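For this view, one protein chain was removed and the others were kept in their places.
Residue numbering begins at 1 within each chain, and the chains themselves are lettered A, B and C in the order written.
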Amino acid sequence: MADPRVARSGATLTLTADATAGVETFYLEAIRQALFEEMERDERVFVLGQDVGVYGGAFKATEGLQERFGVDRVLDTPLSEEAIVGGAIGAAMRGMRPVAEMQFIDFISRAFDLLTNFAAKNRYRTGVGVPMVVRGPSGAGVHGGPYHSQSPEMYFVKTPGLKVVAPATAYDAKGLLKAAIRDDDPVIFLEHKFLYRRVKDRVPEEDYVVPIGKAAVRRAGRDLTIVTYGAMLWTALEAAELLAKDGVSAEVLDLRTLLPLDEEAILASVRRTGKCLILHEDTRTGGLGAEIAATVSEKAFEWLDGPILRVTAPDTPVPYSPPLEEAFLPNVRTLLAAVRKLVRY
Amino acid sequence: MADPRVARSGATLTLTADATAGVETFYLEAIRQALFEEMERDERVFVLGQDVGVYGGAFKATEGLQERFGVDRVLDTPLSEEAIVGGAIGAAMRGMRPVAEMQFIDFISRAFDLLTNFAAKNRYRTGVGVPMVVRGPSGAGVHGGPYHSQSPEMYFVKTPGLKVVAPATAYDAKGLLKAAIRDDDPVIFLEHKFLYRRVKDRVPEEDYVVPIGKAAVRRAGRDLTIVTYGAMLWTALEAAELLAKDGVSAEVLDLRTLLPLDEEAILASVRRTGKCLILHEDTRTGGLGAEIAATVSEKAFEWLDGPILRVTAPDTPVPYSPPLEEAFLPNVRTLLAAVRKLVRY
Amino acid sequence: MTTSLPPQRLADLYRCMLLNRLLEERLVHLYRQGKVVGGLYRSLGQEATSVATAFALDEGDLLAPLIRNLGSVLARGIPPRDILTQYMARATAPSGGKDANLHFSVPEKGVYSPIAMLGTLVPVVAGMLLADRMQGKRTVGMTYLGDGGTSVGAFHEGLNFAAVQRLPLVLVVEFNGWAYSTPYEKQCAAATLADKALGYGIPGEVVDGNDALAVYEAARAAVNRARLGGGPTLLECKTYRMKGHAEHDAQAYVDPKELTAWRVRDPLARFESALESSGAMPAAERRRIHDEVESQLDADVAFAEASPFPDPALAFRGVYADESILERGRAGVFMGGL
Partner (left out) sequence: MTTSLPPQRLADLYRCMLLNRLLEERLVHLYRQGKVVGGLYRSLGQEATSVATAFALDEGDLLAPLIRNLGSVLARGIPPRDILTQYMARATAPSGGKDANLHFSVPEKGVYSPIAMLGTLVPVVAGMLLADRMQGKRTVGMTYLGDGGTSVGAFHEGLNFAAVQRLPLVLVVEFNGWAYSTPYEKQCAAATLADKALGYGIPGEVVDGNDALAVYEAARAAVNRARLGGGPTLLECKTYRMKGHAEHDAQAYVDPKELTAWRVRDPLARFESALESSGAMPAAERRRIHDEVESQLDADVAFAEASPFPDPALAFRGVYADESILERGRAGVFMGGL
């Protein structure tokens, strides 16, 4: 059966207003390039994870790396998230720049203790920094079921000492991964698996980074701000397009980094539009929408012309069967309903 | 050196308006009683954890239980949070009512995967419920340092399928623990270690439960609502007392259950007072304050006469040395400053 | 051929291995037709390990399979249609479409779902057995783990707990040479995985996992020991994964010679020739069973294909025992009915 979200958005997602020079590149390939180029640039950078070597990773993000850089710098590990993450922490503490792959980001749960208690707190407690990246495929939309579809961002946004990044375009995926690898602190890098081979945009040939902590206005608008990130950016843009036909001008803000949040960008946009709606694929309670709503209601209260709304997944695991997963995920229809309510307010 | 918070609040904390009949009981003893009585009442109930048997638990919450109920129902486990939590999950699935103790709640990180992926999702995925309780000492204020002071509530509030409870009084500690044990779903029961031997109030002699999901107005007020839970209730009450002398009437709402949130109680109070401040000991970003602010700004927007403020710990690990920990924790002074700002708004 | 199994049980064992093989062939067909939702995880070549271990359990015992243990759940009486509807994400599936493949529980049959995180089942099954013992039941529990899965910490914590408590657990380690693309040398430096048993103070045994009768005897001995209070056994079955990790994996990393070498050790063919040469089951009888299985599968495939997809509203239900917690207008909010 056809995937509802592909059908909805066409086979390839790309930023219509994308004027960057460069080569049309898939999101997944952009990640692979970032790894390749950073390993070329800096011999401290290495990759470790399950099946990242000969196999090139479950999603092929590390394809060709072992051929180029050898078995030591593209290290196949046992089936052991604590070895991968613990190993990366230790290596980072001794001067390397490890990039650890989780085969699916869901399995990061098995390294939760090491990430939240060791990596995140080490600099504060002992002065020894942990410059490492943990990356992996996140998010739903491909009928992966409860254990291959999770959005674990808040577990890490909740943990001081970590940074959390979630690119929605190929350009950002490459630029943010490079920034993450060069960062002196541990970064959780959430790749949206739905976008791997669907999103394609221009990526410069020369070296560049996208700074961690900076959101991007993807579409300027006057009537309300839709704050989002990851795969939901594309839902927001599609909805904004439809709203424009109705004369509603929606601004779409792509967070790109989830921790630290680009508070300035969020507040500036909401102060312009007076209305704020947060859209995310993660479940509702305690999602990033809550933090954004809290920030806005604290710091832009005077500018608000309506309640802050959240359009999110419900508070359930991610179901597997297509009609259930479709009901679970926010989509253009549910988003439009909320936007119209807010605009009418 | 004297603990600043004890000094601030006196040796014993008790609800001044507490008119319940019953016996004056410490918070810790109330927990012990709940375990004892539930084990008497229902032979499916049993306790497992590190040093819960002969030793009676690191904080003595299970003291005397093994003598009464034997080594099988008060089970000393290896030093293994996955055995404790995994074992409890399995036992719950086969008809028992396990109560698992974490020696310090911080160590729950080592059972994160089992709790969030196994216990939380089992009913939804397979129809098999997991009626279990994981309880343990949470929170700061006793110079425990980064690993014996954490407030892990949001990791679990973020996880659909769990319930999260955080009592602030002896009455609630007993009544909520009984409710948690009788609940058909997994409950994370956060005991505040600072309150163990400091809070004392009247506990009925007869059997009772405090329903999960119901907040309590601890002090009625007109000018603003302070939403809080756990040890911070006592800070809020102390501040409210001082504010009353200045003619400011603060309503203090004790959440008691963090998931599911008592939305009705929060909204009703804020609709009455028009102003909302959330106080918690947990760090700021992604804390429960965010969820509450989001809920209020979405559902009580029209009633708001000012921004929603959060008074919380900063986004750092919990430091160890007394002056650092004191700076880290919200206190009456920081709370009053925020309240005054909000009242003047 | 030496076996302690009476003729009828022998026939059942054969039928079950055949069902495992043929059901999987149906699944491959459905997968190629795009009717399987998500991945398909094969057990080709490993049928003897799954089926014959599960066969060693008695009525009322517990079984917690991993996703390659199709044969184990069939041996416990799960009908093929439950597998087909699971893989096809239909409303009639045991999980109602909420989870995939072998992720479902049928408590009445003592079958409990794994989660994807490998290793986590071990402490959970230990807990189940602890509960049963507390309730005076003499249940034995069996669960599985691959050569990869043994690297996970929950395996260690769970097995250690079971050993200290002398719980009646049979932990079957399926050594099939690979964890996805990772060969054993990159997984563990021990000579055999059964060597881990010593460190838990329990018996560790190695058996030819492609020899159905040998597997049965080893598993039966472990089950008996468990039932009599002898505690857990680590039973390593040496077998081989004849297909890629999942159907999309062409296993390019595998030396074709290795596959050829293992093809001749196919557990089903081996069992058939033992049945043939010992005269325990004539070819005609095997053919009859084969035809029965095929016609059962025809009916079950038809059932699965005719089954509807689940009602979207199911997505919002069943998180808590008390549905009201999440229901407060949820479906309305989330399905655009704002």
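As a working rule, contacts are C-beta pairs under 8 Å (C-beta built on N, C-alpha and C of every residue); 3 or more make two chains touch, one makes a residue touch a chain.
None of the values given here were measured: they were computed from a predicted structure.
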Chain not shown, its touching partners among those shown: A, B, C
Hidden-chain contact residue, picked from the options C:Gly45, C:Pro65, C:Gly127 or C:Gly153: C:Gly153
Sole contact to the chain not displayed, among B:Gly22, B:Gly95, B:Gly145 or B:Gly274: B:Gly145
Touching residue (missing chain; options B:Asp76, B:Asp184, B:Glu241 or B:Asp305): B:Asp76
Positions on chain B where the hidden chain makes contact: 1, 50-51, 53-55, 58, 76-83, 103-104, 106-107, 109-110, 142-148, 313-317, 319-328, 330-331, 333-334, 336-338, 341
Chain A residues touching the omitted chain (full complex): 46, 72-73, 77-78, 80-83, 85-96, 98, 113-114, 117-118, 121-129, 160-161, 163, 183-185, 213, 260
Interface with the undisplayed chain - residues on chain C: 151-157, 160, 163-164, 166, 185-191, 193, 195-202, 231
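Keep this in mind: only the chains that are shown with their structure count from here on.
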From chain B, the most remote chain by mean C-alpha position: C
Geometric centre: closest chain by C-alpha means: A
Where chain A and chain B are represented by their mean Cα positions, the distance between them in whole Å: 32
Distance between the centres, which are taken as Cα means, of chain C and chain A, whole angstrom: 35
Centroid distance [mean C-alpha coordinates] between chain C and chain B, Å: 41
Multi-partner residues of chain B (at least 2 other chains): 113, 117, 121, 124-125, 160-161
Where chain C touches two or more other chains at once, by residue number: 95, 98-99, 103, 115-117, 153-154, 319, 326
